[in-house]
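Here the complex is missing a single protein chain, while all its other protein chains stay put.
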Amino acid sequence: MIASITANLPVFVVIAPLFVAFVLPTFARRMRLVEGLVIFVETLGLVGAGYLASIVLRQKGIPIIYQLGGWPAPWGIELEAGSLGVFFLLVIAGVSLPVSLFAKGNLTEEVGSKERVARFYVLYLLLGGALAGMAVTNDLFNVFVLVEVATLSCCGLVSARNHPRAAEAAFTYLIMATLGSTLVLGGIGFLYMVTGHLNMGFASQELGRIWQDYPHVVWMAVSFILVGFGVKSAIFPLHVWLPDAHSTAPSPASAILSGLAVKGYLICLLKFLYSVFGPELMQKFAVHRILALVGAVAIIAGSVLALTQEELKRRLAYSTVAQVGYIILGFGLVNTKGLTGTLFYLASHAVIKSTLFLAAGAMLAATGKKNVRELAGVGRKMPITMAAFTVGSLGLIGIPLFSGFIGKWYLLLGSLEAGNILSVAVIIAGSVLCAAYLLPVIRGAYFEPGPEEDWKDPGLPQKIALILLVAAIVILGVVPGPFLELAKRAAAELLALQ
Amino acid sequence: MRDFILKRVAAIILPFICIYGFYVILHGHVSPGGSFAGGIIVGLSFIAYSTIYGIEKGRVKLPEKVLTWTESYGTLWYGIMGMVGIVKGAPFLANKLAGVDLGAPGALSSGGLISLIGLGVGIRVASTMVTLFFTMMEEES
Amino acid sequence: MRIRNLLFLLLALLAAYGMLIVAAELPPYGMPANPIHNQVAERYVNKALDDTGVLNMVTAIVLDYRAYDTMFETIVLFTATLAVVITLKSRKREGEQ
Partner (left out) sequence: MKVLLEKLLVNYPYVAAVILFMIGALTVLTRSNLFKKLLGINIMESAIFLMFVAGGNIRGGAAPILGEVNPKSVYINPLPSALMLTGIVVSVSVTAFALALIVRLYKSYGTTDARRISQLRDEVTER
């Protein structure tokens, strides 16, 4: 029994949340059971991801290959739980468990009746399952299907808030994201037409052999996939849907959308770029230059746009655009240090941004005030929420001892190794700008007099969720140990594929 | 709609459309077509019934609870069929490897789990179409 | 507005030119020697009956070789239904039930 569970663990971490999601609508009215099941399955996911990570670490980075239906690689679909896969699985489980704790008993205000809350949870679990699938999949077309599940559930989560503006944001998001996935499907089509394989490993091998016969096709495939995932993960000029969608969604949904969904698409892009095209081909087509440039522009532009926002949630949403820039910049540094940095930064941004969005959501729920200026004095009345917000901000700026620092440090080392002085300057400038748009919030909350109103910290599950996330930020910053090890292994694996 | 001719014709035709849908679902593995096409035909027969006889009567034929259950458990059915492989010691969604009898080629019972999965998917697609239609129509009124 | 549309048209024509070059470069249409008809497709065509016991190869791929994709395909439908219901069923109507 135990042996069959561990042998099938790579597929169980994907289907466990999905199975729970299927049965939830049939007892939508029993709220406590629904919430309990969601938290239970998220905990199981964390345990499973941790176990897989321990196996991969013990195997010195040899990936666990799982053949679905027993069909070997070029014919069937293959799951690969390598260092990159389990790294992202850990991030997913580590973020979605606190977020579902935060949502416990807290959603009726923003979402509506019990049935709607149950459907919200179903969409939430489906998104979690799709993201876990993206982490372990090794098949081109499977990526497209998973991306569609994630897109639809993201848009559903945005429109779960019963408000016309939410519907409008969801429509823009849906149209843009579908445009993106159509482009991704086109890119997959070009790749399949010239290689004849859908498995990433086989397609990569074949592509290395025949790319000279079809240079334009390969170039078109790269650009389709880059633009497609660029729309979905809000790389700077294609980010127009993000601020509306992420700021109008219910708070737990904003946290999961900004923290995880965007990262899922970035992981898919990383897999396409490094596992399918491979570092060598990327350098031949100068894709890494484009990525570094786009990332640099995104960091500066996103931060400046965030500075101009008055609404707290919108400011955080624009900050996501800037932070995605760091990750894209890291994709463009084709060396181990840069990739380690970008992966670690991806994980730490997932944790930090969920903390910030959840804290902002708690403040919004308690005070009813949206704008930064109106939140003066909130720090003394809601100590735990504001403390979490402060730790998150410091982590995002990149203060040592918090998780953002290590990611940025490795990114700096990688840029120096690549001899890219521009990106060194941009990374430091981005940190300064980040401080410029987050520190005023903290200053206002602690050091300015606020109105005499009775604002309170949220309930116990919400507090536990925030404390868990803050603990994750500090632990990742102080003892990154095995996590950094996984990131390093993943980076080495991605680069060694050439 | 109160058209007498339409109602009489529908009363004769709709059962056959529904049965034809199930035929397409069940013969998906031996002939063109399959669970998606068949499921949509089955769903359409109910949608046509509701447009001709009125949405309330359609609701009586397929109450919301039934639709929720077919939705949820139709999707779960796929997963359960996948678990057969794991129970038999083969990977998830295994068919031949799980030791299922594949049957004589061309027979309705051939293909092992394929026809069972197809049936589940077909019912699920039908209920999706009907749910989408009901939700949108009720919002209009 | 008119100028913006003209700009889009120009951009689209430029992109169309690029894509036509790609279309010309793709393997010639309908030839059995194309890279797409490699050992993967051969196995599906020749061994589908032995492997799965069904006559319709498309069904064999959809529901057996790549059944995992189809599972997610039904999940996409499931997600769409839930999203439609959560968008359209308003708070008031459900309170009445």
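Going in written order, the chains are labelled A, B and C, and every chain counts its residues from 1.
Definition applied: a residue touches a chain if its C-beta (ideal position, glycine included) is under 8 Å from a C-beta of that chain, and two chains touch if they have at least 3 such contacts.
Only a predicted model underlies this, so the values are computations on that prediction, with no experimental measurement involved.
Trainee: Can you list the shown chains that the absent chain is in touch with?
Mentor: When the full complex is considered, the omitted chain touches A, B, C.
Trainee: Of the residues listed, A:Thr26, A:Thr178, A:Gln205 or A:Asn335, which one is in contact with the missing chain?
Mentor: Touching the chain that is not displayed is residue A:Thr178.
Trainee: From the listed residues A:Arg29, A:Arg165 or A:Arg443, report the one that touches the chain absent from this view.
Mentor: The one listed residue touching the chain not shown is A:Arg165.
Trainee: I need the residue numbers on chain B that touch the omitted chain, in ascending order.
Mentor: 31-32, 34, 36, 105-106, 132, 135-136, 139-140
Trainee: If the missing chain were put back, which residues of chain A would it touch?
Mentor: 141, 144-145, 148, 152, 155-156, 159, 164-165, 167-168, 170-171, 174-175, 178-179, 182, 185-186, 189, 192-193, 198
Trainee: Go through chain C and note every residue touching the omitted chain.
Mentor: 4-5, 8-9, 12-13, 15-16, 19-21, 23-32, 34, 36-37, 40-41, 44-45, 48-49, 55-58, 60-62, 66, 69-70, 73, 76-77, 79-81, 83-84, 87-88
Definition applied: only the chains that are shown with their structure count from here on.
Trainee: Based on which chains are in contact, what kind of graph results: line, ring, star, complete or other?
Mentor: complete
Trainee: Check B-C against A-B and say which one is joined by more contacting C-beta pairs.
Mentor: Here the pair linked by more C-beta pairs in contact is B-C.
Trainee: Centroid of chain A to centroid of chain C, CA atoms only: how many Å?
Mentor: Each chain's C-alpha centroid was found; their separation is 25 Å.
Trainee: If you average the CA atoms of chain A and of chain B, how far apart do the two points sit, in angstrom?
Mentor: From the centre of chain A to the centre of chain B is 36 Å.
Trainee: Quick one: which residues in chain B touch 2 or more of the other chains?
Mentor: As it turns out, chain B has residues touching two or more other chains at 71, 75, 79, 82, 92-93, 95-96.
Trainee: Two or more other chains touching the same residue: where does that happen in chain A?
Mentor: Each of 18, 22, 25, 68-69 in chain A touches at least two other chains.
Trainee: For a test of understanding, state which residues of chain C touch chain A in their complex under the given definition.
Mentor: Residue list for chain C touching chain A: 18-19, 21-22, 25-27, 34-41, 43-44, 64-69, 72-73, 75-76, 78-80, 82-83, 85-87, 89-91, 94-95.
Trainee: Under the stated contact criterion, what part of chain A meets chain B in this complex?
Mentor: Going through chain A, the ones touching chain B are 4, 8, 11, 15, 18-19, 22-26, 66-70.
Trainee: Help me check something: in the complex, which residues belonging to chain B touch chain A?
Mentor: Against chain A, the touching part of chain B is residues 68-69, 71-73, 75-76, 79, 82, 85-86, 89-97.
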